[in-house]
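In what follows, a single structure is set out as structure tokens and then discussed.
Every protein chain of the complex appears in place save one, which is left out.
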Amino acid sequence: MGVPDSSLWLYDFVSADTDGQVHQVERMVVSAQTRFQKVDIYQTPRFGKILTLDNRVQSLELDEFIYHEAFIQPAMVAHPNPTSVFVIGGGEGACLRELLRHNTVRRALMVDIDGELVELCRQHLPTWHQGAFDDPRSELRYEDARAYVAQTSEKFDVIIVDLSEPAVDSPAYFLFTVEFYRMLDKVLAPGGRIVFQSDAPAIHASGIWSTTVNTVRQVFPHVLPYVVTIPGFGSEWGFTLASREPLPPMSAAQVDAVLAARMPAGSLRFYDGVTHQRLVSLPLYMRKKLEAESRFYSDSSPPEVEWGN
Amino acid sequence: MGVPDSSLWLYDFVSADTDGQVHQVERMVVSAQTRFQKVDIYQTPRFGKILTLDNRVQSLELDEFIYHEAFIQPAMVAHPNPTSVFVIGGGEGACLRELLRHNTVRRALMVDIDGELVELCRQHLPTWHQGAFDDPRSELRYEDARAYVAQTSEKFDVIIVDLSEPAVDSPAYFLFTVEFYRMLDKVLAPGGRIVFQSDAPAIHASGIWSTTVNTVRQVFPHVLPYVVTIPGFGSEWGFTLASREPLPPMSAAQVDAVLAARMPAGSLRFYDGVTHQRLVSLPLYMRKKLEAESRFYSDSSPPEVEWGN
Amino acid sequence: MGVPDSSLWLYDFVSADTDGQVHQVERMVVSAQTRFQKVDIYQTPRFGKILTLDNRVQSLELDEFIYHEAFIQPAMVAHPNPTSVFVIGGGEGACLRELLRHNTVRRALMVDIDGELVELCRQHLPTWHQGAFDDPRSELRYEDARAYVAQTSEKFDVIIVDLSEPAVDSPAYFLFTVEFYRMLDKVLAPGGRIVFQSDAPAIHASGIWSTTVNTVRQVFPHVLPYVVTIPGFGSEWGFTLASREPLPPMSAAQVDAVLAARMPAGSLRFYDGVTHQRLVSLPLYMRKKLEAESRFYSDSSPPEVEWGN
Partner (left out) sequence: MGVPDSSLWLYDFVSADTDGQVHQVERMVVSAQTRFQKVDIYQTPRFGKILTLDNRVQSLELDEFIYHEAFIQPAMVAHPNPTSVFVIGGGEGACLRELLRHNTVRRALMVDIDGELVELCRQHLPTWHQGAFDDPRSELRYEDARAYVAQTSEKFDVIIVDLSEPAVDSPAYFLFTVEFYRMLDKVLAPGGRIVFQSDAPAIHASGIWSTTVNTVRQVFPHVLPYVVTIPGFGSEWGFTLASREPLPPMSAAQVDAVLAARMPAGSLRFYDGVTHQRLVSLPLYMRKKLEAESRFYSDSSPPEVEWGN
């Protein structure tokens, strides 16, 4: 009969108010307000579950493996022997999952301010964490990452900075600044690698990406920005790998050799030596944008989302 | 900062695939599949809860009083002494609520095929039923209304046919036909009144309304079609009052006198004598459409939703 | 193959930002910026052409007959012998069309500030004006209505105030106030009738309607608010008829007799005596809202769109 139906749609206007993504929603899995943010999980027909924080899409079940392998594996592979890893944020547990694949890891500390979020993810997003929260090498702490970093004397081989968008009232607002990055530098062990989630290098919208990369450059002498496409975001996404020591290019064979030494064959679905070449080879127009960028974020000038530049 | 958000929207394309309503959704209250249909309840900012069955909007918390008073009160008022009432469908309990306001009522039988739906409404839609399910005059039966009507020997003063859209696979598909209406005629007591939900007299879309009214005319000699505007549907909605005996026009004063005799002042928010004049005074173009209508539904030619005529 | 398409949709969020209408658009007929406002005309599959001013839906080809007959005919019928009529606004020409049906009319003055808009309507909306601009009884003036009213010494039997939404920067902003209504009172002939477009009595949204009606009440002792449903707006719409003299109720027969004396049978599609009863018989909850309204608009407190009250 072709009777038209009602239907439920999730609009994702994260990069700009004039252009966005829509996803049909089958049902809402959970909708909660934690002490820090609004957490919603939706069930969709093709992308599986979708997690939003404060109404902004964070992760989709179908392609989170792309996001999380792209985020975690290059930093881990770039370190010759990562034994201790520090995850800032990372509530879904998929950062932990990825780094724990490396048989060199002895300790994985995760500090997320929002314990309620972590509990919701533990319960509702099992394909994300896959038990990583319960790995004996994992330690979870629910506190402000900046305060934690300020007082700890521990140092880490790899640091993963997995913070959500720096909206003004979000928990992450002051975690995108040069001052915080200098604090992170102090907890990075000699030879350590640090990687930052760096927003979308959207050609039509935000300048957050290039400014974030340039903020990392203010603190770390060796910086490797790289970019991956996340189908469910409908956009490319930037990450920034940094180090006090040089980050020499790695060939596909070198990357594959490291992975083969540290985890069973077939562990990864997105990342390997060839994929690595894709990630680090930025399109010309992005490289030019980075070269031209002179802005950076500081505590007195934290990120504000600008569109159209 | 004006960061654009993600947001959830309910699209209601019930009358046509080219024009519809949208409602922002705050959260999903419940999403269930009963043996008979998909039941969803959404929370919205302005219309409160919205109930959909098989993805079609049925009722909105803010304005269901308009729908249910307009549906029930004219038939009750048109009967001089309604003691027994039969509701077919009516899962939300608001039909029961409205008819139970009349102090003449001794028995209210409701037959809805979907007991799971009624349970969900009882739990999640308290402002609809307002306890009507638990009124000692109410009896609920969960079975096929057509089968029930076929075997009962009881007769009722008022019959309320509150069926959802006749989609092909819906429980209501064969409850919109002249054959079923003849069965209903047999359970209507002498002097009885029967009222049918009759779809939208949408100028841009469906011919269901006029065909439904004409189907009632095949069985009942006295028919009063009337139309109300439901803000949350974004459209007008038709009901059809019928009787074997004449249905003389009622003045505003007559309607008000009946209401005053049967329920406390202030019980109703939408319906009274003046509102009655609005309901029964159809716009000229609707009257012409009814006059010109020759189609009717039968078991061999049940409703198919036609657009554009 | 069912390949999903791209498609163009017009979102009409005029009453509230959380609930609205959508219409599929086939193509854009014209998009222009006049000296006063943005004018767009869209072609749609079911509603025909849609006119928007400053991005707000004004009129739809399929159902503008409902809007314009409901707006014009009650005031014309309520006057025993309307010879001179004054239209303020009314750019599409359909107000002129309706009042010129009355064979009593000798003069129809229309003052619209936006001559470019009128030209666009003349060219692209022929089913609206149907040649009314060229009727020898019509006079068009393109100037500020308030200034015109301030200096004219002419008086009119019927005045029609067809102004678009009083947005802050719109041409109509200071044409919704008690001061302007007092000016209009002075150009109304003895026994004259005046009718105001009065916004939507939306249950979920605006308080403009009741405040507008109450503003009319500050100036005119006899006021008849009435309400019609416009399918393409997805909502009811208010008009307010007013007079210095009493406005006795008109029966259906009285209305039909006036129409029969003034125009050929079959001229109208929406309005007649029965429809008149529908228009003027407001639902109980609307009458209560009007009774409770104490606000009114003045030059020092002009309309601001308020939602949710």
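To keep things simple, chains are lettered A, B and C as they appear, and every chain counts its residues starting from 1.
The rule is short, and it goes like this: contacts are C-beta pairs under 8 Å (C-beta built on N, C-alpha and C of every residue); 3 or more make two chains touch, one makes a residue touch a chain.
Since the model is a prediction, treat every value here as computed from it, not as a measurement.
*Asks:* Quick check: which displayed chains does the absent chain contact?
*Replies:* In the entire complex, chains touched by the missing one are A, C.
*Asks:* In the whole complex, what residues of chain A lie against the chain that is missing from view?
*Replies:* Per the touch rule, chain A residues meeting the hidden chain are 11, 16-24, 44-47, 62-63, 66, 202-205, 229, 231-232, 234-236, 252, 268-272, 274-278, 281-285, 287, 308.
*Asks:* Give me the chain C residues in contact with the hidden chain, please.
*Replies:* Listed in rising order, the touching residues are 1-17, 20, 25-28, 31, 40, 42, 52, 54-57, 165, 167-168, 304-305.
Just so it is clear, only the chains that are shown with their structure count from here on.
*Asks:* If every chain is a node and every touching pair an edge, decide which shape results: line, ring, star, complete or other.
*Replies:* Contact map by chain: line.
*Asks:* When the CA atoms of chain A are placed over those of chain C, what is the turn angle between 0 and 180 degrees, to the nearest 5?
*Replies:* Rounded to 5 degrees, the superposing rotation is 180 degrees.
*Asks:* Let me spell it out: compute each chain's centre from its C-alpha atoms, then which one is farthest from chain A's centre?
*Replies:* C
*Asks:* With contacts counted as C-beta pairs, which pair of chains has the highest total?
*Replies:* B-C
*Asks:* Measuring centre to centre with CA averages, how many angstrom lie between chain A and chain B?
*Replies:* About 52 Å, centre to centre.
*Asks:* Distance-wise, how many Å sit between the C-alpha centres of chain A and chain C, to the nearest whole number?
*Replies:* Roughly 55 Å separates the two chain centres.
*Asks:* Hey, how far is the Cα centre of chain B from the one of chain C, in Å?
*Replies:* That pair's centroid distance is 33 Å.
*Asks:* What residues in chain C touch two or more of the other chains?
*Replies:* Residues of chain C touching two or more partner chains: there are none.
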